[in-house]
Every structure is written in structure tokens, then in C-alpha cells.
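Excluded from the complex is one protein chain; the other protein chains are retained at their positions.
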Amino acid sequence: MVEPAAVSMAERRSPAAAFAARFEAASAGGGLRLAEIPFLSQINLRVDPKSPAAERIGTAMGVPLPMEPGTAAGGGDLEVLWLGPDEWLVVGPDGAAPGLVERLAEAAAGEHVSVVDVSAQRTALVVAGERARDVLAHGCVLDLHPRVFGPGRVAQTTLARAGVVLVAGEDGFRLLVRSSFAAYVAEWLLDASVEYVTSPAGEADPA
Amino acid sequence: MLLIPCPWCGPRDEAEFHYGGQAHVAYPEDPAALSDEEWARYLFFRDNPKGLFAERWSHTAGCRRWFNAVRDTATNEIHAVYRAGEPRPVIA
Amino acid sequence: MSPETQGRRTPGADLPDHPDRLWRSAEPKRAYDVVIVGGGGHGLATAYYLAKNHGITNVAVLERGWLAGGNMARNTTIIRSNYLWDESAGIYEHALKLWEGLEEDLGYPLLFSQRGVLNLAHSLQDVRDSVRRVNANRLNGVDAEWLTPEQVKEVCPIVDISPGVRYPVLGGTYQPRAGIAKHDYVAWGYAKAAADLGVDMIEHCEVTGLDVRDGRVTGVQTTRGPIAAGKVALAAAGHSSVVAGYAGVSLPLQSHPLQALVSELLEPVHPTVVMSNAVHVYVSQAHKGELVMGAGIDAANSYRQRGAFHIIERQMSAALELFPVFARAHVLRTWGGVVDVTPDASPVVGLTPVEDLYVNCGWGTGGFKATPGVGWCYAHTVATGEPHPLNAPFSLDRFTTGKLVDEHGAAAVAH
């Protein structure tokens, strides 16, 4: 099946599009930045990490599959996230999915590999800025200390009551959220941010 | 809230996991060959020890892998985790 | 004290007095006609009815800790009989009828209060399931009615029935004869009555083995020595698997912690018992004024009488969805019990493959309300060697035939 983005003239709408203005308002204080990155290309890849196909796929992408649990590997405009011992999420820019699917399938060369375009399955939300960790700590049980979960770390976990793929970057975090949960997570983030965006200095200690 | 060491993701909170009951209960080779009693045993009867228990967990909110653990049901202490298909380790 | 509080009735003043004489822990004799393993509500009730209905008084109740210190002391005391299946309704309704005369029968104040139980429905499927249960109950002679949200509000004015909540109240079933009782008093009432009829209450006596010879049980090994027995009746709740295992009997049970909690004493606000499956919590307000609440079991097997805290947090958010006025009430004390759960959420009561060894287990979270009913039927089973008609459907072999009594999902919260 041909990737819709390649041919369609119809208008796309991203899962958190309705939150753009509220995200912007919440980001005005400077301590926190909330935003959606819509329409990223996302390919779910399942392959035996020890198979020749896994290596060929890495070569084809120009990014070797990260084998250490909970890590990401990047190269060019691609980022490969470890999701499980034989599962990765390849994330690329808008429009890259059809080409990626083709490249990965080619690299698989008949071996047992699953390549599934899941670009619209999840959307990406940015939680960045000084208070990003504080906001996430309200709902994320992982230790987000920079020494523990710094740039290059990835985790599938839960934020409040929704499953997320949490990716740590140089400037804060990206949450890959199932599209149907995007509105819930957006509402939750905005609610969790109240203390951090209304106090001008970002100082929430009331005492 | 137990801290369960997922063999892949490391220690994570219990709430990220799905419990799967007793480990090492294989689906019968040939269910049709079993008596009703034997089939009932497979369907409904599981060990329920007070003490060490080899049990299954799935890291559903994480890497979605099933694995096994040996836990003491009297103290909740997890003595070992191991991957599906591996033999139950001997706990002294 | 303010002038208006000074004249107020003191809320703890009207609790009944206990009898001056309860029971005296007995020393184990060398042999009994019947040894009951487990001095909880079920064991004590069984002992009482063995003595009273069947004239069997050479009976010992063995308790590894203090009498009725297990789930009997840890449950949320809800009594109801509005179960879905005919088999369940049969035994629970038998129990409820006995509850209605129990204070008089035992000569003990049990604070049995028929304040009704509401089971709330929050989805269209909940409504279907609830109406199905109400109609099944009525055919079984169990009082039950379906209430609209407005009628729910009339029965319990503090329930939030506004449509804006995440899972609005679409109605509820109501059993007016249901209610609560004081769990400890029930246990002590049975213990005293049974002791008065000659039953030995043996505390701090843990069963460590069952003697089986030629397929027949002959006695028990305990931390206080061996005791010979004509018959052995297990009533060990969460520890049933362990005890039955001594005779090589395996049971389709898994033991899980179940938590409950109480608030501080509060002026009366909650006149009935409310249970909700989708918004998972159940609540009543006990006689002195504390809110008594419970929720679900921990997912993993455990014999630790301690659950995970996130379950309590979830329970609180559920409680506030239904009862916003509870916001500033305080959790005073939480605790846990170990419940034995069967694959079909119905109990196992009856014979075992070992002759003269009987089993009563698998009540999961629903054992307290059944106490008189199961005590009655189990005593009959033990005394006659044949299941009472009301517990016959709960035999161990139903798992082989497949004739389960599946109360999952069908009976709202199975408590």
C-alpha cells in the first residue's frame, strides 16, 4: 500500500492539533515548553537482533540498531529507538515513511522481519525546559535524573494512566503517545503544569 | 509496589507488569488425548505455595516481554528473574 | 467545647456491651470426632451448627493465631445475597435469612444493620448486567430492584449522579435487606455459642500436617502435638492450599492480598452500602461513624497481609468520583487480608478425594456474608458425609465437568 502522504491532496490533522494554542500559552513563561511534533514518520521494526537481516537493516538506514535496552541511536534525520529485545521504532521526518518501509523490507531480503508503518499510531509531544522533569515526575515513575535517564535514553513506560515511549533529548523529552490517548495526555500535561507556568519564576514552593 | 527487575528493562514498578501466574505449565502436547480430569488440571489447577513460587510476568507497559521470576509469596522478595524458556534457577 | 457540641449525644456511647464470658482457650485433647482447621468465621459457624443442628459436640476448632484473626477480622462486613446465578443466590440467600435471626439465635449483639446495598452501573453493559441480576434475584426470592440515577440519589444522597463525571452513574441495583454487621462480634457470638455447647477453641495451634491412612484422614499434626480426628473439616481461607496440600489434595485456588481501610469517625452521611465495579470501590459507614472501604485484590499471589499502595490511591480516586464530599475525610488505617480465589469466583465446599476430609474454601472476597449459610451447609456436609443441596453445586469436580458457577463480571463486584 502506498503511503498516503506521498499522494494525498486531502488535509491532514494531527491528534493533538486542537491543543496548539494551549501548549503555546503554557510555554510562555519560559520554564517549560509543551508542543506537538506532528506527522513524524514511524516504522515499527521486529527482527531477530542476531540475524544478518538486523545488520543489513542497520547498514541500510545508516544507523545500527541499538542493542542496549532503553537506548536510542541516531544518524542523519533518523532515530532508532529500542522498544524491546527484538523490536525498534524508527523515527524519521514527515514523509520519510514510504521510502523507509521500502528500504527496510529490501534489507530484510526475505528473512523473517516485520516492518510496519505506524506513523499515525502515535504522535510526538515535546516536554522541555527547566521544569520538564518536574512536570513528568507527577506521572512518570521512572527516575528521570540526568545521570540515570539522560540524552539517548528511551523507555516504554506509563505517564499517568497512558502508555508512552519516553525519549530523553538534549533539550527535554519527547513523548510518543498513542493517538487516541493524545488528548488525555495533553490535558494531563497542561494540568500538571499549572504550578510551573503560573509562578513567574517557575518557583512552585508555596512556603 | 514491588520493584520487579525486568530482564531487559531493569527494575520497574509492579504497575508496569501483568501477572501471569505459575510458570512452567506447558500447553499439553495433545489435548485431545487427555482425560477430563487431566484437562481440568491444566485449565484450573495451579500451585499456590506459601514460599518460593516460579511465576510469569509480562512487562506490558515496557518491552512487552514475558519472563519468569522466583518470588517468595510469604515476603514478596524476588529471588531471581529469568527469560521465558530458561530453566528455573535453583534458589538456595 | 462549644455550647452546641456539649449537649450532643456522644457517638460511641450506644454500642452494646459484650457478655462477661466469651470463651476460654482450650488445651487440645488427644482426639475429637471432628477437627476444624481454621478458627475464622466459617470454622466457628461450622462448629456451632455441628453442635446445634447435628448434636456433634466433640469438636475442636484449631486456630494458628488468635481466634477470628484472619479474614474475619479484616473484611468490610458487607452482607448481601443479590448474586446472579441460581446456585449462588441459593447459598447466599440462605445465609441472609440466617443473618436475620442470628442475634437472637446466638444471643449476642451483632450490630446487624439491614441498610441496603446499592450496586452502581456506569455503562450500558453495566445496566444490562444489573437488570439481568435484579430479575434473576427476584425469581430466586431475593429482594432486588433497579433504581434510576435519581432513585440512587434518594437512597444515598451523597452519590454524585451528575452526567459530567468520567463514568456517570446510569442507575443501580438495590437490595434493601442487605447491610452490614460487626465482624468481630459475629465471630465471638459463634465462638461463645459453640463453646457453650462444648466445642473446644484451641488458639495458637497451627496445623502442620494431616494424617492420611489408606485414603482416609485420621488426624492432624499441630504445633501443639498430634490430634486424632474422625473427620477433618478445612476452613483455612487464604491458607487452604497449604493445608490441603498436607493431604496431597490440590485445590484450584490462588491466594491474593485484599486491602481495606477506614476513615476517622464522621457524623452520619452515608446511610447505605455502595458498591461500584467500573469505578472500583465499595463503601459503608459503620456504626461509630467510620467509612469502611475496600477495592480490588493485588494481581500477584501473595500470603503477605499487605497490599500495594497504588491500589489504595486508585480506590481513593474512585471514592471521590462517586462521593465528592469525602475529599477531606482521612484514611486512618489500612490493612490487608489473604483471600483464596477460584477460577470461577465461586467457592469450593464439599468432599475431597480423601475420605473424611472436607473442604470449604475459595470464597475470595465474599466469605463474610456467607458465614451463617456456609456454616450451616458445611456442618451438614461434614455431619452426614453428603453435600447439603445448597453447597452441592460448589463441588470440586465442577472444574472437571466444566459446570462452573461463573460469578466473574456477572455479579458486579464480587464482595
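For clarity, chains are labelled A, B and C in written order, and residue numbers in each chain start from 1.
As a convention for this text, a contact is a pair of C-beta atoms (placed from the backbone, for glycine too) under 8 Å apart; a residue touches a chain by one contact, two chains touch by 3 or more.
Everything below uses one rule, namely that contacts and distances are computed from a predicted model.
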Q.
Just to verify: the chain that's not displayed, which of "Sodium:proton antiporter", "Peptide/nickel transporter ATP-binding protein", "Sarcosine oxidase subunit alpha" or "NADH-quinone oxidoreductase subunit N" does UniProt list as its protein name?
A. "Sarcosine oxidase subunit alpha"
(Q) For the full complex, can you list every visible chain touched by the one that's not shown? (A) A, B, C
Q. Looking at the whole complex, which of C:Gln125, C:Thr223 or C:Thr384 touches the chain that is not displayed?
A. C:Gln125
Q | Option from C:Asp86, C:Glu154 or C:Glu386 whose C-beta touches the chain left out | A | C:Asp86
Q) Pick from C:Val59, C:Leu96, C:Leu118 or C:Ala136: which residue touches the chain that isn't shown? A) C:Ala136
Q: Go through subunit B and note every residue touching the omitted chain.
A: 1-3, 13, 18, 20, 26-28, 30-32, 34, 36, 39, 42-43, 56, 58, 60, 64-66, 75-77, 84-85
Q.
Which parts of subunit C face the unshown chain closely enough to count as touching?
A. 1-3, 5-6, 8, 10-13, 15, 18-25, 65-67, 69, 73, 86, 89-90, 122-125, 127-136, 138-141, 164-167, 184, 203, 263-267, 269, 279, 288-289, 306, 308-309, 312-314, 316-321, 324-335, 400-404, 406, 408-410
Q | Residues from subunit A at the interface with the omitted partner, ascending | A | 1-15, 18, 39, 44, 46, 86, 112, 114, 116-122, 134, 137-143, 145, 148, 160-162, 178-181, 183-185, 187-188, 191-192, 194-195, 198, 204, 206-207
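Just so we're on the same page, only the chains that are shown with their structure count from here on.
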Q. So how far apart, in whole Å, are subunit A and subunit C when each is placed at the average of its C-alpha atoms?
A. 48
Q) At which residue positions does subunit A touch at least two other chains? A) none
Q) By residue number and range, which residues of subunit B touch two or more other chains? A) 15
Q.
Can you tell me which positions in subunit B touch subunit A when the two form their complex?
A. 8-10, 12-13, 15-16, 61-65
Q. Touching subunit B in the complex: which residues of subunit C?
A. 239, 241-242, 250-255, 299-304, 308-310, 340, 343, 399-402
Q: Enumerate the contact residues on subunit A facing subunit B in the complex.
A: 69-70, 83-85, 87, 141-142, 155-158, 163
